[in-house]
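What you see is the complex with one protein chain gone and the rest in place.
Moving on to chain A:
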Amino acid sequence: MENIISIKDVTYTYPESKVSAINKLSLDIHRNEWLSIVGKNGSGKSTLAKLIDGLIESESGRIIVDGQEVNEQNIWNIRSKIGIVFQNPDHQFVGATVEDDVAFGLENQGMPRDEMVKQVDEALAMVDMQEYKTRDPQSLSGGQKQRVAIAGVLATKPSIIIMDESTSMLDPNGRRTVLNLVKQLRKQQDMTIISITHDIEETELSERIVVLKSGEVVQEADPKSIYNMGSELIKYGLEEPFSNQVASLLRDELKLPKGYLNEEELIQNIWKLSSKM
């Protein structure tokens, strides 16, 4: 598989801190992959996102995005390929109305107005927010704000979307809607998704999970193998998926198969057992 982002031996230390937030980290991200980055607070997840976008500059190492190295000359080129949806929707709105905000990225590219109007409409249609076009962002709910933030990123047609804990402020319903939307868009537009989270349930949709701890990659595998680690996950500050917790409570009594079972598989297993009784 082709790498869209490759990170080699990158180190970054915040000016006010003694410990490196990112410590000799190397990671390859493939084209069209859905990658989840998980880890405790302060494990360096968000710092990594900022490094990839060139919002902060690494001390050592190299980051290559779509064939271009992240540096002074390439930075705007690279930023036009990456869209980041941040954690707090309230803090990332620039526009006074929904449409203004979605248009912000396009205005920065100097796109002519007729084209912009079309793109903004398209992007809002993708997140199903057309009817809120002229609304003031303050009057929207959290999930709607997040959808507008995503529309703002989609309008610029990036090839990589980084979701930096962008569902952490949503209720379960809003989270599901946003994730399904991203899933669908990835298929349609052939995008690479990097999702940063500390919620293990959210990683189920991804193809690969990278676990960070104190700025280093400590685990890297597909979701099933990560979930198979069971209670060992706690070491990295992660919780076991809910179905795992249920399975481990029932395992001895019901003789469930070993390893990770998702909700559906767990239900099937319990169903089979109860029909045998």
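As a working rule, contacts are C-beta pairs under 8 Å (C-beta built on N, C-alpha and C of every residue); 3 or more make two chains touch, one makes a residue touch a chain; residues count from 1.
By definition in this document, contacts and distances are computed from a predicted model.
**Student:** For the chain that is missing from this picture, which UniProt protein name fits: "1,2-phenylacetyl-CoA epoxidase subunit A", "Energy-coupling factor transporter transmembrane protein EcfT", "Thioredoxin" or "Multisubunit sodium/proton antiporter, MrpC subunit (TC 2.A.63.1)"?
**Tutor:** UniProt lists the chain left out of the view as "Energy-coupling factor transporter transmembrane protein EcfT".
**Student:** Touching the hidden chain in the complete assembly: which of A:Glu33, A:Asp53, A:Glu202 or A:Glu240 does that?
**Tutor:** Of the listed residues, the one touching the omitted chain is A:Asp53.
**Student:** For the chain left out of this view, which of A:Asp9, A:Glu69, A:Asp136 or A:Asp190 touches it?
**Tutor:** Of the listed residues, the one touching the omitted chain is A:Asp136.
**Student:** Any idea which of A:Ile82, A:Leu170, A:Leu233 or A:Leu266 touches the chain not displayed?
**Tutor:** In the complete complex, the chain left out is touched by residue A:Ile82.
**Student:** For a quick check of understanding: of A:Val10, A:Ile29, A:Ile63 or A:Ala103, which residue touches the chain that isn't displayed?
**Tutor:** A:Ala103
**Student:** Tell me which stretches of chain A touch the chain missing from the display.
**Tutor:** That gives, for chain A, the contact residues 50, 53, 55, 76, 79-80, 82-84, 86, 88, 90-97, 99-100, 103-113, 116-117, 120, 136-138, 152-153, 156.
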